[in-house]
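Presented below is the structure to which this report refers.
A single protein chain has been omitted; all remaining protein chains appear in their positions.
Right, subunit A next:
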Amino acid sequence: MSVQADTARRRIEELLRTNEEQIIGRWAKIAKASSEELSELYRALLASLDEGKNDLADIRGLLADLSRSRARAGFAPSDTARAVFGLKEVVFELAESDADWAEAAGGLVWFSRLIDDLGLYTFETYTDAREKIILDQAEQLLELSTPVVKMWDGIVAVPLIGTLDSARTQVVMEKLLQTLVDTGAEHAIIDITGVPAVDTQVAQHLLKTVVAARLMGAECVISGIRPQIAHTIVTLGVEFGDIVTKASLADALAHTFRRAGIEVGRARQAHVSIRAENA
């Protein structure tokens, strides 16, 4: 840093230090924020300048907290950044009225860059926090959306809801196969009633899951194929081969019962007659 720039910078630092009260008051007005919050920030800024080695760790930590609390309070990230940038305006006004305007002007560029950095940092914190929330939610969604339910002794079902992509199908496949191992179930039903659309890729994923289950020694039925989906699959020319497909989960369950040799019948006394007796 040249000697001239150094003195200019010192001049600004001196300005900041001597007019602390005035600056915070004006800043709070421009930024529309509480002066306690800002004075804390201001003091951290002064402290980091004091040490002279540009150690911004403290003030960054404070800014991160501020950004987070303001985001939670419903402020847009640009509002927070604008609040930080407000300090520039205050210092510019102050430097203009200063006797040594020429000397201070050189330091203003340095100061402006410093404040820009800090303002952008609040933005970064905001996006980081957002990103984390989105990631967490995506993970939760993945876990929530793939339950394997036991239908009967030796029969499990996977009700799929939502669009299938490679990542989800992988999770579904692993979960289903692991359940087959854990429970020793020999029959599985994949229900796609909740899948809005089936393209070649989704069909491919389904086929892979069925074949993998077969390799492990379990039979797999696909159910819940709506008329439009049947139409699409045939139009696309996807071959399901010898894989059993059924229109509804009930049909699939009935088929599986037959295959497993389970007989289910109506009780002799029907529901209606029991109700009539009770009345």
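To be clear about the criterion, a residue touches a chain if its C-beta (ideal position, glycine included) is under 8 Å from a C-beta of that chain, and two chains touch if they have at least 3 such contacts; residues count from 1.
Operating definition for what follows: contacts and distances are computed from a predicted model.
Of the names listed as "Glycerol kinase", "Branched-chain amino acid transport system permease protein", "RsbT antagonist protein RsbS" or "PepSY domain-containing protein", the one that matches the UniProt record for the absent chain is "RsbT antagonist protein RsbS". The omitted chain makes contact with just one of the residues A:211, A:234 or A:250: A:211.
From the options A:8, A:164 or A:177, the residue with contact to the chain not on display is A:177.
Residues of subunit A in contact with the chain left out of this view: 173-174, 177-178, 180-181, 184, 186, 208, 211-218.
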